[in-house]
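Following: one structure in structure tokens, then a few remarks.
Removed: one protein chain of the complex. Kept in place: all other protein chains.
Order as written gives the chain letters A, B, C and D; numbering starts at 1 within each chain.
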Amino acid sequence: MKREIQAHFKASRGEFHLDARFTLPAQGVSALFGHSGSGKTTLLRCIAGLEPSIDGSLTVDGQCWQSNGALFIPPHKRPIGYVFQEAHLFAHLNVQQNITFGQRRLKPHERSMTFDDVVAMLGISHLLKRAVTYLSGGERQRVAIARALLTSPKLLLMDEPLSALDEQSRADILPYLERLHDELSTPIIYVSHSQKEVSRLADYLVWLEQGKVQAEGPLQRVMGRFDLAATHGDEAGEVVIAKVMQHDEYYCLSRLQCCCGELWVKRVAGEVGDEVRVHIPAKDVSITLEPATDSSIQNIWPMVVDAISEVEQGQVMLQLRAAGNRQSPPLLSRITLKSFERLQLSVASHCYAQIKSVGLLS
Amino acid sequence: MKREIQAHFKASRGEFHLDARFTLPAQGVSALFGHSGSGKTTLLRCIAGLEPSIDGSLTVDGQCWQSNGALFIPPHKRPIGYVFQEAHLFAHLNVQQNITFGQRRLKPHERSMTFDDVVAMLGISHLLKRAVTYLSGGERQRVAIARALLTSPKLLLMDEPLSALDEQSRADILPYLERLHDELSTPIIYVSHSQKEVSRLADYLVWLEQGKVQAEGPLQRVMGRFDLAATHGDEAGEVVIAKVMQHDEYYCLSRLQCCCGELWVKRVAGEVGDEVRVHIPAKDVSITLEPATDSSIQNIWPMVVDAISEVEQGQVMLQLRAAGNRQSPPLLSRITLKSFERLQLSVASHCYAQIKSVGLLS
Amino acid sequence: MVMDWQPVWLSLQLATVTTLLLLVIATPLAWWLSQTRSFLKQPIAAIVALPLVLPPTVLGFYLLLLLGPQGAVGQFMQQLGLDTLPFTFAGLVVASIFYSLPFMVQPLHNAFESLGSEPLESAATLRASPFDTFINVVVPLARPGFITGIVLSFAHTIGEFGVILMIGGNIPGETQVLSIAIYDHVEMLEYSQAHILSAGMVLFSFVVLLSLYYVNHRFEMPRR
Amino acid sequence: MVMDWQPVWLSLQLATVTTLLLLVIATPLAWWLSQTRSFLKQPIAAIVALPLVLPPTVLGFYLLLLLGPQGAVGQFMQQLGLDTLPFTFAGLVVASIFYSLPFMVQPLHNAFESLGSEPLESAATLRASPFDTFINVVVPLARPGFITGIVLSFAHTIGEFGVILMIGGNIPGETQVLSIAIYDHVEMLEYSQAHILSAGMVLFSFVVLLSLYYVNHRFEMPRR
Partner (left out) sequence: MEKLQVAVASNFSSTMQRLIPSFEQQSGYRVTASYASSGKLFAQITHGAPFDIFLSADGERPHRLEQLGLVVANQRFTYATGTLVLWAPEARSPEEALQQLQQGRFSFLSIANPKIAPYGAAAMQVLAKLGLDQRFIKRTVRGENIAQAYQFVYSGNAQLGFVAKSQWIDAGDNINGVVWAVPTHMYSPIDQQGVLLKRAEQNPAALAFIDYLYSDGAKQIIAASGYGGLTQTITVE
């Protein structure tokens, strides 16, 4: 049986009409993505069972949690962890008591997370005895994440958990979340409005607009769509899956193989043979007609222009594919209209795509 | 008399010790920047007068607001606008009543903002009659910003006001904040942990760590410092002031002149002759030994390597200056060690810096 | 049976005046209790509740001692050229206020404390003076506390008769309130009159309370 | 004067038992009131406050009729083979509960409503069943409401004597509580005894209340 989360929720709240039907893989990270007020939080609450008045059906990994009025598993019986958009800590408990609140309610064998790990990862060990009133915004959010993780959830729901955190804290937490779904195969549904975060983390994307699902699918497919790219300006780009081929310890680089060619990137953590995900922002892909040899840019692929669209005035989005490989997934490049005209590009033009190695996500 | 904000606050709260002394220009945007728990919110509250128990002195634009126990102007008599980290809307008032709460307490001649403008800018006109309970996280934050703006403050204090907002909303609000300090010369003190936001907005930076000021000064100086750059990984870079020289309406580009050379960027809003701020991320500056002619990269400057430091293993940070101009501010470029060795760069090497135009902030 | 409306009016007057004055007195007291960090906070909170522990008649007796011509307060008032309070409507009001004070102070104190400092701080940054904040932010947000205080004080003043009988002297037209009138009927074995008055009182109070709760409900903040 | 301790113990017993039972009864009722959207909410909230509006003696009289052998409740109890309640300690407890109910329900209702739904939702996502949540989240967060309810109910039960005299019959050692004893002294013009008992009662209550408030203070959530 395929591991899936199938959901359909329908409700009206004033002028806001929710009618979202989608299917997510019950593994990896799925992102709920959309503008402010598009219904992300509402949908997450439905999945958690916090909106019993909203009609809908929900099946998680073969188990029915809710079915149009006929069945409704109450939230405390759903094996979820929930990180609220505002931390919602218990004011009468200190940090440690908050964190272990859920854990204490699990049977020992249900506990797959350890207190020490989670506390260390979130960097809150110095706060344990503190009253929650005296936490800063970011500290609050980290405590809320720890609290949800320690319920050892079978499904983790996170509502913009990193928005109040600085780069450093994010960088500490993100790999942990990745480990979570890699090692424990805990599926995560992640609400975010940051395309960067989404493309770093998510395997699957549900794009909400005004309560409706606008686009849905594996990250690569949805992110590659021109309309999406056009909307999201600077962060549009392509995510490709690549295989680790070689590590160069001296230069601290790794060589990846992806469909379009070789890619030198900053030393990645995986073993040779592992698959990694690479986000190539359209704006970081520049075009030359001849391969530059004396450039600091290491990744240069011969490509063919597949499609051309004008994104905004003065900006052109090129869809490229590997020269000699009709089936390769598209690579996006955004250049100025001026360069486009100067280079006299057109569909089927041959060119070289330059990708700045350090501009890549791991 | 020089327009300045001079502050010195000192307090102990459990293990947290605040002892921050700094001087900000009383115009433009100053950023309070630092990790979670570094004391940003506490400091902002001190400036607003919300921490009467904290000893300190504060002089804003020549007026003393607080002076070591001798004087303490209560918060409601300080002409500030405050956007709290959590929105803190009034639960008993609807959106419109919340927004106009402060405005109604101003005399008509003190009002420099209009309701319609602010509401339109923040895209909340459809929410005016709504109870605040029914707002989404981002809507809440926008209402809080509107409420603070409508007090027509002489000093605007913002505690991570954009963290819950999607790119679209940010893009709508940021230009407005810029106009605020350009047209109304309202100084803004802005708490943020996003280097991107800071470099886009701020003129002046106060970098806090564990309650102490770590670095302080004009954005360019602080951001250019190698130690800072090294700490903040991907977002390190340089901010340069450039003058608008020409608009090309067909290509939708603008030509800027900055110390190092000419820069073609996406059409900017200002008039010819205006000054604009440009953030050049170190990772978006690539190096060639010969100027590429058939490349989509338009901005290519002849530079000289001024300093070299190894940032992390396998990564080299170059500090460049314009060839033939010893006084030009530094430009940062991050390249891989491999490229660095292949190009055989050393201090005083001549090279060309390539900057992808669309990778620039306006 | 000829209905004597005077006790009814007197009771309503007494309960209304008492409740209004209690609002005036208890609100600042409760606010102070909720904000202070003084060591006097707990003792004063305890003292406020003390009148409750004495049987009403006994409390009335002590008030009589205190307010009467030989009492400290009474002598002071006489020195000021004022009449003493016992056996007057004013005396009833003073006694009722004293006795019902905890019913107003306690719910308000709770309501004020549960507000937290956020609304106060928001209001301060929006140019509202402390008084302005109190009227336009604290009071509406503490509405449930006010409702409870008003309900308990009003109902209790309507029903109370021990203190009132003692301090007021059951003088028809002056200090004979409804509760005493009903009591008198019961004492005189005029049960049917007592039933009618009691039923009227209960019904009337029910309607008043119900309306109050419905109005409160209409102004309730929406909840998720 | 030989001190008769029996009324003192009886009063303490009565107040303690009443307060405990009130907690048991009022807590679910207040919780229901705070959560329901039923149209019965306002009427029931109003009914809870109604006993207050009747003079205690009169209320006692009606309770006497209701609980007595000819009353509906009394007959029902007799059919069950039980003794009727008037003139027993159990009767005192029932009457006190009935009369003090609003003092417990109202503060709890307010406290529960001011919690909002967030703590409940957080607890639910952390595997706490509704009952678990109630005990471990709602009760500690609503502590000020409980304190107020306990103070008002306890103090009021100690001081009340109208209803109690009526339902209890003032049987020494059985239903003669302290408040009645003090009352009797005042009526007998034995003022010095009354003074001593009253002072003792006030002092004792003050100490109890003060300790309660200090304990409450120690457990108070820190505020900014």
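Criterion: a residue touches a chain if its C-beta (ideal position, glycine included) is under 8 Å from a C-beta of that chain, and two chains touch if they have at least 3 such contacts.
Values in this document were obtained by computation on a predicted structure and should not be read as measured data.
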Candidates D:L10, D:V151 or D:M166 - the one touching the absent chain: D:M166
Identified contact with the non-displayed chain, of D:L64, D:V138 or D:L209: D:L64
Among C:L40, C:I135, C:M188 or C:V215, residue touching the chain not depicted: C:M188
Listed residues C:L14, C:L33, C:V48 or C:L64, member touching the removed chain: C:L64
Touch list for subunit C against the chain that is not drawn: 57, 61, 64-65, 68-71, 84, 86-87, 165-166, 169-173, 176, 184, 186-190
Residues of subunit D (touch criterion as defined above) contacting the omitted chain: 57, 61, 64-65, 67-71, 74, 84, 86-87, 165-166, 168-174, 183-184, 186-189
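We take it that only the chains that are shown with their structure count from here on.
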Contact distance in steps, from subunit A to subunit C: 2
Per Cα centroids, the chain farthest from subunit C: A
Where subunit A and subunit B are represented by their mean Cα positions, the distance between them in whole Å: 26
CA centroid of subunit B to CA centroid of subunit D, Å: 60
Subunit C and subunit D: spacing of chain centres that average the CA atoms, whole Å: 19
Multi-chain contact sites of subunit A, meaning residues that touch two or more partners: 134
Subunit C residues counted as touching two or more neighbouring chains: 223-224
Topology of the chain contact graph, where touching chains are joined (line, ring, star, complete, other): ring
Chains that touch, pairwise: A-B, A-D, B-C, C-D
Parts of subunit B lying in touch with subunit C, wherever the complex brings them together: 48-50, 74-76, 80-82, 84, 88-92, 101-102, 105-106, 131, 133-134, 147-148, 151
Residue ranges of subunit C touching subunit B (in the complex, touch as defined): 118-119, 121-130, 132-133, 137, 140-141, 143, 221-224
Partner subunit B, residues of subunit A touching it in the complex: 13-15, 34-37, 40-41, 85-86, 126, 130, 134, 136-139, 142, 159-160, 163-169, 171, 193-195, 232-235, 248, 250-253, 264, 266-267, 283-284, 286-290, 292, 294-298, 312-315, 333-341, 343, 354, 356-359
